[in-house]
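After the structure tokens below, expect a handful of questions from me.
A single protein chain has been omitted from the complex, and every remaining protein chain is retained in its original position.
Let's look at chain A:
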């Protein structure tokens, strides 16, 4: 087996920069283009050249209508049409750059831009989303957050804060220092795990704009004072629901999988940002997830250290979230790590078997569960008729078997059936519905 040489992700990191007109976002970008000292190579992408004033003094070369190179080696590019096409065209010029910054002029909702970096495989292979940064004007931010919008109209300031990983509180020289903690508390109320940085005249250390790794699961942490043991921290912000919750115990991985699919399907576009670190029964490693909108990613990461408390914590930020249901659903996935059966025990395992006569989707990568979700969703709808699409027979049999392993990849049991093939199946839950004592 080969070793992996480069620990460093070879893809170009991308930062999405949002912020209202007048927040200082544009000035910030100008600083980056003008500063001869930061030594970093940024490629700044925006809709229109007019927004970022590229002064002739710093202009190195106007390469074409779309691309301008400035003296410190940074590039400024306009992408008028499709962002994906624009990025593909730019790739070879910016392969070795330190970061790409995409300025989302006039867009309140950065989610579609963020999702581009996951949904499009070619972009996903070349670029990695590093973080979403929003710039706010400390003078006006609170009143913007307070603004009452007509029914159904989104408060853009709230949404920008909700989506951000880092929030630059700008123009602090124009406000009384004592209100700054209030601004920060207000922001944290909407987005408990974002980091705020105070700045003045958009003077920001360029390094603080990159290496956020908000979308790299190994770096997801849940350190926030907003978490109180078992308590529901709910903010009554009219535009957004943000929920930070922590609870003990371990979770059954199969119920968790179901829950996550359900959440995405139920809330869909009403989810803004979410992340969590979960304690899965029978697994020595943490399960970490994060998401933007409907784009979820989760995986097992590093081992729980002996000194760490194994518990579950998550943050959900979105619209019209039913917080009680959300927390109850997670808690419902709790299970005990003590099992009823041990290795060697004879058991009966309920094995379901369905033959479908319409073709399964060829040889594409099949997240097995994904397919089954589709299939048994049809089951759900058709429980009366018991007829999924196409002719199919559904059999549920109890088979004799022997427990060969406990806690296998998060499944309570691995059972070897007493048939000729000695087929192995997993018992997903330790209940009589799936595994019972052999008579």
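Throughout what follows, a contact is a pair of C-beta atoms (placed from the backbone, for glycine too) under 8 Å apart; a residue touches a chain by one contact, two chains touch by 3 or more; residues count from 1.
Note that contacts and distances are computed from a predicted model.
Considering only "Cytochrome c oxidase subunit 3", "Small ribosomal subunit protein uS2", "Methionine aminopeptidase" or "2-oxoisovalerate dehydrogenase subunit beta, mitochondrial", the record for the omitted chain gives "Methionine aminopeptidase", by its UniProt protein name. In the complete assembly, the contact with the undisplayed chain comes from A:121, out of A:121, A:151 or A:320.
Of the options A:42, A:163, A:274 or A:434, the residue whose C-beta touches the omitted chain is A:434.
Residue-wise, the contact with the chain that is not shown comes from A:287, picked out of A:42, A:163, A:215 or A:287. Looking at A:155, A:254, A:311 or A:327, the residue that reaches the missing chain in the full complex is A:254.
Here the missing chain is touched by one residue of A:110, A:189, A:298 or A:318, and it is A:298. The chain not shown here touches chain A at positions 1-6, 10, 118-119, 121-122, 125, 253-255, 257-262, 264, 284-285, 287, 289, 294-300, 302-303, 332, 349-357, 359-360, 363-376, 379-380, 383, 396, 404-405, 408-409, 411, 414, 421, 423-429, 431, 433-434.
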